[in-house]
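A single protein chain has been omitted from the complex, and every remaining protein chain is retained in its original position.
Per-chain residue numbering starts at 1, and chain names A, B and C are given in the order in which the chains are listed.
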């Protein structure tokens, strides 16, 4: 009743833990059997280990939060060596989220992931592109298209491209990424925001800007998912502010085949589990036999 | 201590009521002396009267709201005849907010406003542009540039252009509008969002999308104001989710010369008054003699 | 008017029947029937418009249905808690004028729309005890506010969809507008439309209290527009009570 499939990869249910909010699955395993989730996206991985940003890394906003972790991660090799074996024991799909500051970075990371048994790659194109003066790959469709087609050419895994809501034109971005070979899309990553510490007269974050997530952004995320689903014919995974079963239903009715849960995990460590149960309950209550029936139900 | 000036227009303080949230000043005058505000932006005006959208027009979101009023307004002529005389008695600056579905609409409206004694025009370029298939004027910089330069050519009033956060590139948009002659800029208008009624399996709004405002969008608005202020050398009026004195300070430290208060009026009918007082208090407590001192203090 | 959101005390908050709650707060403002308050949940941005059901000794009583996030928060309040309210708002029923021109009055309520009709009937009776009030209340299944309305009615009729109480069917099955000088009505839009159509047929005056989603509650934002023959009206400020002949459904 709850299973969905994305590009040949089967998910026992459409609820996936979002990258960067679920570590490599260890921590939340202390709270519930995370194998009940449809999948887990790893923390964003880069070819070399990254220390992440200095200064404050998190700031609460009304119904949301901003983070500036800066892709702190052990690097792809250590991930494969130390984290993946554990993740594979969890009994759910493992999605490797890959970041990079250059196309070569992405390529190297993907080559290594190719040789593992992760089910899917999620290509995070929100990373600052060192070669174009730090503007993220995910802003201009043509820049994104280049990296996606290069990665598609070498990827042996199903390739999901994770879009940034900061893209100049989300629909064009989606279209170009699919054109370049994306097997599926996920959206949204965090929305660029900022805060100012009025006592120090300085931005709160050392990097000035940070990424906004959580319930505050849900209306924006849902709108983008709806727009993108209307335009492309690959599976779309929706996320951004989902905290309950009804939110999942909204994203799926907008056209998403599956969803991811990010900030909600922080609001309640059992969020993933609860959301799976709530979604199932909603379907039962409303006489929906198969979750796939509601995908795109609100498109018109 | 609180006065600022935008392009030759003096404001007794930098707190202005935002368009569409304050009617023409009547209603909130029942609650406090709205003459204590720096200014009032009129409800968005079009050359012809507009009935506005049908169906549901408002929807609450986490720490925000979406609206789909659809520019219901009596038209510029009736505004001048019935509303402006009253607004002029309020003892504060009157800013006429102008919308339109074509450049000719904007031009006609501005010609009429030219002949009145409003202090300023705020050009709302978020309106759907009928000639370009309904995409708003405020999305692509070049489209915006055209309308702004045409209006600048005929406007006898100080011209403030109100930017949409849905612009493809907010900095480029700001830059082009200034190039085209904008005397000042205000941002942000509402962020495009949507909601789905999971019981009816339909978008909540008849127009599918609606405009998100309120505290939820503040981090995004502040970021855009900061980015724009860094780039342009005309006064910028910041808005989006401001609900208290410290929020005002944040926007001004980001570079704004003044701010507008929208959704906050709904959360508390005395919001305008309270925010003026809180801002003044903050300055006093922190030994700031002139509010102008803090403008741009957090820029770096 | 010096009203504004302010914190007041919850004196009582209890479930009167399945999903229907009664809330009593400390509040001194004088209120017209049909007027409402904006009640602001702690976790919300927008107030919830709730009609006044009764006023008495510096208290105001509301009756509300459990719908979504806001009313769920309200349902959890206890005596002694504080709550932010703002009102009374809206035009309300003009009892003085109604009573001056009409002697036989039908008071029609559907579902939670019965709440404002309690105070309406009470104020009519208080204004002129000799007026004749026949109240027609319709519910899905559970009935509530019956004792209250009976106190102020010369006659009372009830309908339920399930037939659990009174007539099985719609309250409109029971109403004959011809018997009345005026019909006063609050309930689901579909029911009010039916009532108005019936009144039009018989030429009976009818006032209805409209329900629209609101933001400002004071007439400034235009999200609560009600289309009428005389153009767009603001439900919060020009209404919620409108002449049934004027409203375009």
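In the analysis below, contacts are C-beta pairs under 8 Å (C-beta built on N, C-alpha and C of every residue); 3 or more make two chains touch, one makes a residue touch a chain.
Fair warning: this is a prediction, and the values are worked out from it, not measured in the lab.
J.: Any idea which chains on screen the missing one touches?
T.: Answer for the hidden chain's contacts among shown chains: A, C.
J.: Kindly state which of the options A:65, A:174 or A:275 is in contact with the chain not pictured.
T.: A:65
J.: Given that one chain is not shown, which residue among A:3, A:132, A:200 or A:268 touches it?
T.: A:268
J.: If I consider the whole complex, including the chain that's not displayed, which of A:11, A:28 or A:137 touches that chain?
T.: A:28
J.: Hey, which chain C residues sit against the chain that's not shown?
T.: 42-43
J.: Which chain A residues touch the hidden chain?
T.: Spelled out for chain A, the touching residues are 20-23, 26-28, 30-31, 43, 51-52, 54, 56-61, 63-65, 67, 69, 72, 214-215, 263, 265-270.
To be clear about the criterion, only the chains that are shown with their structure count from here on.
J.: Please indicate the chain closest to the centre of the assembly, with centres calculated from CA atoms only.
T.: Minimum centroid-to-centroid distance belongs to B.
J.: Which chain pair shows the largest tally of C-beta contacts?
T.: Top-ranked chain pair by contact count is A-B.
J.: Measuring centre to centre with CA averages, how many angstrom lie between chain A and chain B?
T.: Result: the chain centres lie 33 Å from each other.
J.: Round to the nearest whole Å and give the separation of the Cα centres of chain B and chain C.
T.: Those two chain centres are 36 Å apart.
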